[in-house]
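The structure appears right after this line, and notes come after that.
Removed: one protein chain of the complex. Kept in place: all other protein chains.
First chain written, first letter: the chains are A, B and C, and each begins at residue 1.
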Amino acid sequence: MSEPLLDVEDLRTTFHTPRGDVHAVDGVSLRLEAGRTLGVVGESGSGKSVLGRTVMGLVSSGPGVTVSGRVSLAGQDVHALAPAERRRLWGPRVAMVFQDPMTSLNPVKRVGRHIDEVLRLHLRLGRREARERTVGLLRQVGIPEPERRAGQYPHELSGGMRQRVVIAAALACGPDLLIADEPTTALDVTVQRQILDLVASLSRRSGMAVVLISHDLAAVGGRADRVAVMYGGRLVESAPTSRVFGAPRHPYTGALLASAPRLSAAPHSRLPTIEGRPPDPADPPPGCRFAPRCPRAEAVCRGGAPPLLDLAPVGGHPHEVACRLPLEAESTEVGHGR
Amino acid sequence: MSETLTDRRTATRRPDLVAWFSGTWLVVLAVLAAAAPLLPLPEHVDLTRSLTAPTLSGPDPASGHLLGTNAFGLDLFARALHGARSSLAIALAAVALGAVVGGALGILAGYLGRTVDTVVGVATNVLLAVPPLILLIALATVLEPNARNVTLALALLTVPTMVRLARANTMAFAQREFVLAARAMGASGWRVMTRELLPNVLLPVLSMAMVLISVLVVAEASLSFLGLGIQPPAPTWGNMIAEGEGRVLEEHPHVVLVPGVFLFLTVFSFNILGEKARKRWDTRSGAR
Amino acid sequence: MRRAARALGELAAVLFLVSLGVFLLVTAMPGDPAVMVLGEGHPPEAYDEVRSELGLDRPVFEQYLDWLASAVTGDLGTSLVPPQHEVAERLLLALPVSLQLAAMALVIALAVAIPLAMWSAHHEGGRIDRAVSAGTFGVLSVPPFLAGLLLIMVFAGGLGWFPRAEWARLGDGLAANLHHALLPALTIALMELAQFTRVLRNDLTVTLREDHILASRARGRSPVRVLVSDALRPSSFSLVTLLGLSVGRLIGSTVVVEYLFSLPGVGSLVVGAANQGDVPTVQGAVLAIAVFYVLANAAIDLSYRALDPRIRRSHV
């Protein structure tokens, strides 16, 4: 196995709030090799966005926040770096795309300047050169008439076009890793597909690794090599994509897959549901966070946090599950997709 | 994410002590002011009764003049408390009047729109076309300077702010889906305004009222200071401070400092509490 | 374009109604202006003569039209109080003093407030931020007349650095002029300064929380660059709004401070006239101030377009 590009070890992000400590990320470990795509899936409040920002180093220890554990990016410990050194990573080594392209572009700056600035800051390009590169990048992300578009303000572009601009700015310095936090949630279905296709093709072309964060299992499914499922700040399952869809081992993953309506199913078929509601991050249940909603839960599940164990047959890709009573290996035959 | 959470923490923890102090000061002041005529205080207004009292004496509890006397031998503590009576009563009455009138007009204009909105809007703009203090001076030129007229003038000053605030909030809430939901259930316009909008508009209006009280206390004091408000020897903080103009100030600073400190603490307390209220309740400021 | 025409029409309507209101002040007055001119014990013929001279024997609306017509040509009538100067002349003489004070105050306030707000917002929740916020609250609670008295006590009385109550026109030399203007200008500036700092700081902290700031940081920009080039400009809308709101307060403070320092500005003029019941002078001054104020606010509204490209497009 090659040296991973990203190696996260027992990462914990805790916000200290008046209501008590919120363990947004609670002991997550994961690895990602260069050029691969990892999907991180979870419902709102699962900690997936905070995980992305902590990996990036945008959230770091300070007043009100404690980060522990280790994030190693191409051998460098992100959280041990001085702020100025960490900033030098952002752009050339790791970049981020945010959920809402309406708010992630500065409304009073022209489109081109968002990209220009990164080029001149990190690559020390001259004005002219930066301008040419900007137009090239806009063309590369599929924006028609890039020269004209560069001079426009964000509000003059559609949502999909804006997200392309955000991606172009993220890619400007050729990062090794792109963290995309719900990049398509705010967009229409048809546009959503275009953006995901774009990220996939850029990743293929430049060998860039991608962490694709989403609430939608199916959206991640078609693009990721591996999928990690989060619940209540922890990883509950992490496996090759086909295994997650074909033979999920964690009851939560299984229930999540089953509760999404499927195109192939007959109309008016009742959907299996997950009863109850997600845990309160300030006051999580003891033991397995999913136990209160889990039909399989027994006393042992409420005892202590279940460890993330590899259940894959020897020699196969790791299939890690944090469950004391996992589903049978081939119990549910869930078709890929809906 | 991290910033929001930290902010919430520091914001809830820090100013509580200051807020408690402010609240205590206002309560104590209000109680003393209300009870001032009943308290055994030295003379505060009648010059013929202070002929024997020392003039311009400094603060000295032993002399019976806790905070000293002014140029006519009138007791400053008594004057400050009686000044608080008129200041607080005028400011509160004016704000209440302004909130009721302005709030009602704002909701009507915001919900009904069209002609009502245009008329109310132009009227508001006319009132706002004259800077507040200038409007007060203009009114003071032609009106008898008594408590009622000062109150009415100050109330007029708050109406435009209240109209704008109520109108902006009404328009924001009217867009919210619960108003649509109420209409979908057959609610009439009157019901929507009184049952759906009013409760939501009330909180920002009340918190703005808190902020405006301090503004009005200052406005009333300014008017008195300029000799256009309630006339001496009847005490207000403004005309008490005006007594200290010129040389008096350097030789007997307490003449200015006593009413000055009362004014400062009161305005500060209203500012602190008003800001706290606004942070908690105001969703949308009425500023243009 | 239609929007601009509409705004212009509304502006005209407001100015018309303001002038009507200002004019009607006379009718609301308890005393009789003619008596005021003549003093007590006047002969009855003289009374009628003065009344018709002042136009008081004609219908109110006619009087108004006359008054408006002369006001537009720059004739604001004469003062009721001897020496009966032309109101317009006195205003013109007083105006430079007030404008200079207000302008100096605004410059001082902005020069201090912008860096202070940025510094404070950058350290949100920290010790500096808390100190600045406590300080601004304190300053906001000191009305200008009180602040002025205290400043006089310390800097003019105790330390003797500044004159206490005189004015030097620009003709007397720039140094003398500034020496006399500084203390009153500082008094006026204090409250604006505190207000600007507070609002700008709050606005910056909100802007700094927006996604595009995070995105800019994620591209590796330094916090100071982010503050200056990404956050300040979106926040400058509220600064412009604030300028608009502060003009009214600024005029009020200038009036009070001129009166306090006995400076020969519009404020002293209007307060003196108000105390003497000199209605024409008050009318003239209020009308002039209102017109200035309305136009200033209209100019500020216009400047939004220059700052926010989103508004720029939707307005045209």
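Quick note on the criterion: contacts are C-beta pairs under 8 Å (C-beta built on N, C-alpha and C of every residue); 3 or more make two chains touch, one makes a residue touch a chain.
Here is the rule we use: contacts and distances are computed from a predicted model.
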- Note on the structure: Answer for the undisplayed chain, UniProt naming, from "Phosphoribosylformylglycinamidine synthase subunit PurQ", "ATP-binding cassette domain-containing protein", "Oxidoreductase" or "Diguanylate cyclase", is "ATP-binding cassette domain-containing protein"
- Task: Give the residue, chosen from A:P267, A:P295 or A:P313, that touches the chain omitted from the document.
- Result: A:P267
- Item | Identified contact with the non-displayed chain, of B:V18, B:A187, B:L206 or B:L265 | B:A187
- Among A:P183, A:G221, A:P281 or A:P326, choose the residue that contacts the chain missing from this document, as touch is defined above. A:G221
- Note on the structure: Omitted-chain footprint on chain B covers residues 176-178, 180-188, 191, 196, 199-200
- Task: Go through chain A and note every residue touching the omitted chain.
- Result: 43-44, 142, 144, 158, 160-161, 188-194, 196, 215-222, 255-256, 259-275, 277-278, 336-338
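Operating definition for what follows: only the chains that are shown with their structure count from here on.
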- Message: Using mean CA coordinates as chain centres, what's the gap between chain A and chain B in Å?
- Response: 52
- Item | Shared interface positions of chain C, touching two or more other chains | 125
- Indicate the residues of chain A shared as contacts by at least two other chains. 63
- In their complex, what parts of chain C are in touch with chain A? 125-126, 210-223, 230, 233-234, 307-310, 313
- Can you list the chain A residues touching chain C in their complex? 56, 58, 63, 83-84, 87-92, 95-96, 98-100, 103-109, 117-118, 121-122, 153, 155-156, 166, 169-170, 172
- Message: Applying the document's contact rule, which stretches of chain B touch chain C when the two form their complex?
- Response: 3-4, 6-7, 10, 14, 122, 125-126, 128-134, 137-138, 140-144, 214, 218, 221-222, 225-228, 238, 241, 244-245, 249-250, 253, 256, 260, 263-264, 267-268, 271-272, 275, 287-288
